[in-house]
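Complex shown without one protein chain; remaining protein chains in place.
Showing chain A:
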Amino acid sequence: MAVEMLSYIERKSPVHRLTGVTKLLCFLIWSTVAMLTYDTRVLLFLFLFSVAIFKVSKIKWKEVAFVLLFILVFLLINNLAIYVFSPQEGVKIYGTRHVLLDIGGGRYSLTLEQLFYQFNVTLKYFTVIPAALLFLVTTNPSEFAASLNRIGVSYKIAYAVALALRYIPDIQRDFRNISLSQQARGIDMSRKEKLSKRLKNAASIIIPLILSSLDKIEMISNAMELRGFGKNKKRTWYRARPFQKIDIITLMLFIIMLIVSLYITFYDGNRFYNPF
């Protein structure tokens, strides 16, 4: 059976107990802060905080390890690219230049400023990604739809999003079945085959996948219509949860965090924290 990535993981934890709306808003606040700030103190705090929330949520690192690794690879590429294209970015930002290693007499010299800058970039990744993963795996799709609807998104769109999330595992399963049966007819998808041929072969898996998915879509849209979906301008949600004290407290906390970190970041008129 295919590994079901990024789908909802049921646990009993305070993070799961929060309503979807709270989690969505907190996630938005979190991303805003992480995007705006380059202040190392704020980033470090956010990073440690996200590790703590992860612990509280009872989600194991193992369960999201695959996605995490995938993103780490990108992070590595990103870091290399920054160094290749802009090796003196840190110097420009912090205004000083401490050379650690002189390479080729100038442009590619390793400076403390550049290292510090790239450390900050990496830290940014590490604050946003665990939060995003956590949001995905601790939010029940139906409740998420209810939440989106509550903050003003049309319920049809909200439901479409929830359905899409729900069908990820289904499509993974179909893909696996089709791919196996096509391999049995001799279609080779392994590295032994030339890339051009592999791409062509991929088509013979994608086409049946699209056709059987279209069948499914027709069926589900009929089923939804037969049970009155789209009849009224509004709808109620079985899974909707009222705001509780814990939600209010969490939201307050996050808003305070937003204000404080923005204050710290922009206090000296610069997004960057300058230790030099």
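Rule of thumb we're sticking to: a residue touches a chain if its C-beta (ideal position, glycine included) is under 8 Å from a C-beta of that chain, and two chains touch if they have at least 3 such contacts; residues count from 1.
One rule holds for everything that comes next: contacts and distances are computed from a predicted model.
For the chain that does not appear here, its UniProt entry gives the protein name "ABC transporter ATP-binding protein", which is one of "ABC transporter ATP-binding protein", "Electron transfer flavoprotein subunit beta", "Aldehyde dehydrogenase family protein" or "Chemotaxis protein CheA". Considering the full assembly, A:177 is the residue among A:32, A:86, A:154 or A:177 that touches the omitted chain.
Considering A:52, A:151 or A:211, the position touching the chain not shown turns out to be A:211 (whole complex).
Contact with the omitted chain, checked across A:32, A:96 or A:222, is made by A:222. Taking the whole complex into account, chain A touches the unshown chain at residues 1, 8, 140-142, 163, 166, 169, 174, 177-178, 180-188, 201, 203-205, 207-208, 211-212, 215-216, 219-220, 222-232, 234-240.
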